[in-house]
Structures are given as C-alpha cells and as structure tokens.
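Heads up: the structure comes next, in structure tokens.
For this view, one protein chain was removed and the others were kept in their places.
Here is subunit A:
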Amino acid sequence: MSIKINHLTHIYNSGTAFEKKALDDVSLEIRKGEFVGLIGHTGSGKSTLIQHLNGIIPPTQGEILLDGENIHKDKAKLKEVRRRIGLAFQYPEYQLFEMTVYKDVAFGPTNMQLPKEEIHANVVSALETVGIAPELYEKSPFELSGGQKRRVAIAGVLAMNPEVLILDEPTAGLDPKGRDEILQAIKRLHEERGITVILVSHSMEDVAKLVDRIIVMHDGKIAMLGTPKEVFCHVKDLESMGLAAPQVSYVFTALKEKGYEVPLDVYTVEEAKKVLLNFVKQVSV
C-alpha cells in the first residue's frame, strides 16, 4: 500500500476575491509502514494536503494514486479509500455526537458496513489502544476530560481498521500529560500494528522523537524532505519559514559556531547527552 501524489494543486474559492492557492504542484510518495512527520507554519497547506489523501476534497489539478490507482477514478470506491486511509481532523473531539463512547467509536465501522462481531472487536481494540478504560465505554463522551475526548475521537477513526492513519495536530491544545498519552498511543500503533502514520504537527520535539521522515511545507510547496537528521541540520532555513528546530539542535549549532568540533545532526536529548559526554572525555584526555 503506497500513496503517491502527483503534481497536486489546490485552489480554494477559485475565481472569487477569496481565491487562495493552498497547494502548489506538490509531488510526494508515502511508503508502506512509514512514520512521516508533516510540519509547516500555520496556513502552509498541511491540512489541505492530508484532506486530499482520502478524497475528502478533490484536487484542483493533479492526482492521488493509491496502489497505483487514482482515488477519484471510481466514486463508488471512495468509501473504501476512506476506510483504508483513516483521517483524524484537528480538534477531532468536536466530531463526537453519540450518547455513549462505545456508540461513537462504532459510528465509523458501522458506516463501513462491517460485520457486527468485527465492529465490536474493532471498537474494543481501538479504545484499548488509545488507553480508554472499559468503565468509560457506556459514559457520554461529553462527560470526559479534554484529553480523553480526543483519544475517543481518534479511536473512532482507528476502529475502521485503517492501513494508514493521518493525524492533524493531535496534540494541539492539550496539557503535557494528555499530549504524552496521545503520542504514546500513536507510537504503540505504529510499532505493534505496523500501520503507516502521517503526523501533522508543529512541535519539533514531538516529531523529532517519533518519525522516520519529515516533510516541511511552506507556502503550499514542499520546502524540505528527509530524515530528521537531514532536516534539523538546517536551523536557519527552518527559522526563515517561521519554524523552529528542536532545542538540542540550537545548542549544537551554537557550539559549532564557537568553534567546537561537534556533529550537527543531533536533535534528541538522549543522543545529545551521549555525544557531549564523549566530547568532554576526548577533550579532557
């Protein structure tokens, strides 16, 4: 299962005073089992891009290929595309509407007309994955805390058993605890089920820790693409796009500027500790 995007352009409100080119000739491939981070300043087109991937909005120009087939070729298959590519919108808790947590999570798989037993199994496993305890299943989703609501909403997407999970800023507006719980759940999903994950975020620290590959968007275009090591070397470029690199990258860039011979591709605290201790050892010898 691979997703290929060819020369995708999207213009909102075409032909009016509100016209806005949100995506400009974007080409990209996402491979099976990858964990991709999508970062960019507000308004750079991240949400627009991911909403194309499961056919929620049609391209103005270009095409999206799922296993080599244009997803808009056969309208009847669009529902299946949406099952295979699960998309959790930004602030997904605003989509909750059912009487109970269980029913809300079952909404997706029921729409997909899965067999009853499969729905039950999917719902329970999705809620388990995001860490919602069984005693909450029969509660109203509106009684839960902010972080719990969001996890229930993400479970609602997971319960369709997607092969690709796309999350639009899943940690926005959460406290550190809520944020860690969500990121843990996503990490578990990727490791245990091996599903492809696309994580939209503008927290570099979150992205740095988790992903294999980073896509940086700027002004509707892909500005950078590579492993975290490759991307976070370019602190200055990131800043010119209104982004920041992880804190550790700044420390190492500053050290290098002072003339210390340190590598620039360090971006997590653990790695930094190792490198610095090594460095100090070498210098003191």
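The working rule: contacts are C-beta pairs under 8 Å (C-beta built on N, C-alpha and C of every residue); 3 or more make two chains touch, one makes a residue touch a chain; residues count from 1.
What we mean here is this: contacts and distances are computed from a predicted model.
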item	value
Protein that the absent chain corresponds to, by UniProt name, given "Probable glycine dehydrogenase (decarboxylating) subunit 2", "Sarcosine oxidase subunit gamma", "Energy-coupling factor transporter transmembrane protein EcfT" or "Indolepyruvate oxidoreductase subunit IorA"	"Energy-coupling factor transporter transmembrane protein EcfT"
Contacting the left-out chain in the complete assembly, out of A:H10, A:K46 or A:R83	A:R83
Which of A:N111, A:Q184, A:T227 or A:Q247 contacts the chain that the document leaves out	A:N111
Sole residue of A:S2, A:N70 or A:Q95 that reaches the chain not shown, by the stated touch rule	A:Q95
Touch list for subunit A against the chain that is not drawn	13, 15-17, 51, 54, 56-57, 79, 82-83, 86-89, 92, 94-97, 107-108, 111-112, 142, 156-157, 160
